[in-house]
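Other chains of the complex are left out, but the ones given are in their true place.
In this document, chain identifiers A and B correspond to the written order of the chains, with residue numbering beginning at 1 in each.
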Amino acid sequence: MSINISSHFVFELDEPTDCLMQFEAASLPEQEISSVRTLLDPSDTAVRVPAQDGIGERIWMRAKGRVEVSYEAEATIARIAPDMSSLDQLPTHMLPGEAVQYLLDSRYCRADQFQHFVASRFGSSTGGKRVAAIRDWVAHNFSYVPGSSNVQTDAAESFITRQGICRDYAHMVVALARASTIPARYVAGYAPGVSPQDFHALAEVFLADPNNAGGGTWQLVDATGMASAMDTVKIGVGRDAADVSFLTTFGPNRFLESRVSVHGN
Amino acid sequence: MSINISSHFVFELDEPTDCLMQFEAASLPEQEISSVRTLLDPSDTAVRVPAQDGIGERIWMRAKGRVEVSYEAEATIARIAPDMSSLDQLPTHMLPGEAVQYLLDSRYCRADQFQHFVASRFGSSTGGKRVAAIRDWVAHNFSYVPGSSNVQTDAAESFITRQGICRDYAHMVVALARASTIPARYVAGYAPGVSPQDFHALAEVFLADPNNAGGGTWQLVDATGMASAMDTVKIGVGRDAADVSFLTTFGPNRFLESRVSVHGN
C-alpha cells in the first residue's frame, strides 16, 4: 500500500530553548519512504540522532521565536500481519535483553497495578489471544472523545474515565499487555483512517515469531480501530508517549497550529 | 579500593510467577569483580540476559514457593572521579542517541514539571556546577527517614515531603538534572558507607568528558553523602528504580527477609 503523508506545525519560544522533534516516517525494511521533503525554519541548529530502538530519527534544534515545521513523504508498506490470536507468548527467559524494558513501568504506563485486573478479567488466555482480548476490551469500554484527556493523562486515569484519544488507547493496551508479562511499546505513526486527521498512536507487542522458532516479533495493535498494521506508517517507538512525542521542548512553548493529512492510494 | 559484598534475600510465591532479578555487581572496565558466588534456590529455571545499557545482567526465573538468593563477591574499583563542578554540559545536539532517553520522563521521575523550579532555583549555572547545586540542595533540604516512603513514591512526592531513602534522593537528583537538560539515570549499587546497610541507589549524570573533546561521560552523584564514585559498586542502571530493582515479580510475592553487608578494605 502506498500512503501520502503531509504534516505541518508551528510553535513559538520566548527564550532560546532546546527542542526535540520526531515526526518523520522511519526507514524500515517493512516500510519504504520516498519523495521526502522536510522543511525546518529556522534550520541552522538542527541535528539528527538515531531514535529509540534504532527506529527513525530524532531532530534536535535550539531556537528562539517562531519555529515552523513542514514534512511531506510517500510511504510504501509491505508489512506482514499474522492473525493476532494465533501468536504464542514467549516465555520470559527467551526474551532478548532489549525487550525487557518494555515489561516495566513507565511514565504513562504503570503496568504493575493492573496485574490483578488482567488476571481476573482475561483469565487463562495468553499471548496473542490475551492481546486480542485486551484490544477488544479497550475498544468496547472506551469512548473516543477528543479533548477529554491531556498531556498529563496516564493509563491509570484513562482506565477510570474510560475515554480519551489514540494516545490514551495505546497507553491502556501497553499497560494491560505489560501486566500480562507481554512486552509492549508505544508507536507513533501516520495512518490514513485516523479521524479527525492527526498524528496517530498505537501499541506494539512482542510475541513469538511463527516463522522463527525461539524468536520474537513486534506486532501492531490499534484499539481505536482506525489503523491496521497494513496502513500504519511508523515514525518511532518508545516506552510510552514521553519517548516519542513529535515535539518536546525543554522550556515553555506556545503551540500555534498543526495540520496532518494522510491518504492511502 | 577493594570491597567485599554479601547479600541475601528470601521471598515466597503462591503461584508460578515470573521473577526478574538484578543484584550482582556488574563487570565493567572501572570495576573488576572476583570471587563471585551466586546461589539461587531453586535454580533450575534461571536464565541471564544483558541488562540496560549493557551494564550487568538480569536474571529471569519462574518459580513457585520459597525462593532464596545469596550472593557474595569482591570488587576492585578503579574509577576516575573528576571534580563535578569542573565539568561542562554537552549541548543537546552533541548527545549520543542512546543518551536522549535519559532526558525524558519516566515512572518515578517526571522531570518536565520541574523546569520552572530548576530555572528559578539554580539560575544560570549549567553542567557540573548545576549538578553540584542540585546535589547540595537535595542534601540540605531532605531528611533521610527509613520508612517514610514506599515503592510507589515518586520524585514529585519526595519533592513535597522532603524526606525518603537513597532511592528517593536518587530520583530527586535525576528529575532535577533532566529538567536542566542534563541526561540522568538511576544506578543501583553496593557501597560500604550505607547505613543501615542495604542495597544502595545513586544518580548518574552525562556531562562533557574533559579528556575527550566532543564526547561525554557518566558521573555518579550521591545526594545522601553515604557513597562516593570511588567506593560504589554498580549493579545496573535504568531510567529509574522501575528498571533496576533487585526483585520484580509479575504477580504477588511475600517478601520474607533481606540482608546486605558491604565492607571496604
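In this section, a residue touches a chain if its C-beta (ideal position, glycine included) is under 8 Å from a C-beta of that chain, and two chains touch if they have at least 3 such contacts.
Bear in mind that the values here come from a model prediction, so they are computed numbers and not experimental data.
S.K.: Looking at 2 placed copies, how big is the full complex in copies?
M.R.: 4
Rule of thumb we're sticking to: only the chains that are shown with their structure count from here on.
S.K.: Which part of subunit B faces subunit A closely enough to touch in the complex?
M.R.: Going by the criterion above, the answer is residues 18, 20, 45-47, 49-52, 58, 60-62, 91-97, 100-101, 103-107, 110, 115, 119, 179, 181, 238-239, 242-243, 248, 250-252.
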